[in-house]
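Yeah, one chain of the complex is gone here, protein chain that is, but the others are all in their spots.
Moving on, here comes chain A:
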Amino acid sequence: MSIFVDEHTRVIVQGLTGRQGMFHGLRNRAYGTQVVAGVTPGKGGTDVEGIPVFDTVKEAAAATNANASFIVVPPRFAPEAILEAAAAGIPLIVCITEFIPAKDEAMVAAVLRRDYPGTRLIGPNCPGIISPGRCNIGITAGEIARPGGPVGIVSRSGTLTYQALYELSQQGVGQTTCVGIGGDPVPGTTFIDCLAAFEADPETRAVLMIGEIGGQDEELAAAFIAEHMTKPVVAYIAGVTAPPGRRMGHAGAIVSGSSGTAQAKIEALRAAGAIVAQNPTEAGERMVEVVSRLA
């Protein structure tokens, strides 16, 4: 099994006619994902290599029975695009857009929580979600992932997600689902959401978690692991050597005082029983060991 997506997931791409939307929408389709429609206001009635384009999500969803949306639009339009998809009844929304203002993210999170509690948003500022061999929504290069499980991956960083997939696949260890939750201050889906889903997924037998400095989400995840996870967790936290007080790219990755430091997160995860690696390669190696003991 996989979490959040599977081979029946039917995806619309909001922003399919844009440069990035077209490249990654078509690439997702080439991977085998059911990309059933695109949405670009004003371009309804056209198509992108046979994928019909609609003016609104509502029209696209009605015509195609879509149950997921891939949002690849500029930051100033992304909050509205997310809420449009939620209002059209799309249960899973993947938004890769980066540089959305934090206030807009907080507002979107509040509206989703109040009006659309059944909607799951993954991202923003994330690489998306891939269940190898079944469904790839987002910008991950599908060929670096390996089907068949048994590892679930959850990561705040896009590029480190790829690194993790790559390390495991190179060693012959497959993945059930890999979720990039994004590095922004208010992610739609958290580590805990993914850990809980992986714990419930019979095919997933171990979880690789990649965090980074800033915020408290890894500490909260550690508490969840201690209390609820029966499956082994290997973790890596990026930013051990990051200088304090400087914003390292991700809006969330800022260290102030001792809160949110790599050290605090590493200690919390160790105390929770997770295996903590020093770098992505070592995380891959530790996971290979864990998996070999499972067999």
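Quick note on the criterion: a contact is a pair of C-beta atoms (placed from the backbone, for glycine too) under 8 Å apart; a residue touches a chain by one contact, two chains touch by 3 or more; residues count from 1.
Here is the rule we use: contacts and distances are computed from a predicted model.
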Could you tell me which of "Urea ABC transporter permease subunit UrtB", "Succinate--CoA ligase [ADP-forming] subunit beta", "Cytochrome c oxidase subunit 1" or "Glycine cleavage system H protein" is the UniProt name of the chain missing from the displayed complex? "Succinate--CoA ligase [ADP-forming] subunit beta"
Give the residue, chosen from A:139, A:194, A:208 or A:233, that touches the chain omitted from the document. A:139
For the chain not shown, which residue from A:33, A:119, A:163 or A:189 touches it across the whole complex? A:163
Out of A:30, A:62 or A:102, the sole contact with the unshown chain comes from A:102
Touch criterion as defined above, residue of A:222, A:238 or A:269 at the omitted chain: A:238
Absent-chain interface as seen on chain A, which is shown: 20, 24, 75-76, 96, 98-104, 106-107, 109-111, 113-114, 127, 139-141, 144, 155-160, 162-163, 166, 183, 185-186, 210, 212-213, 215-217, 220, 236, 238-243, 246, 248-253, 257, 278-281
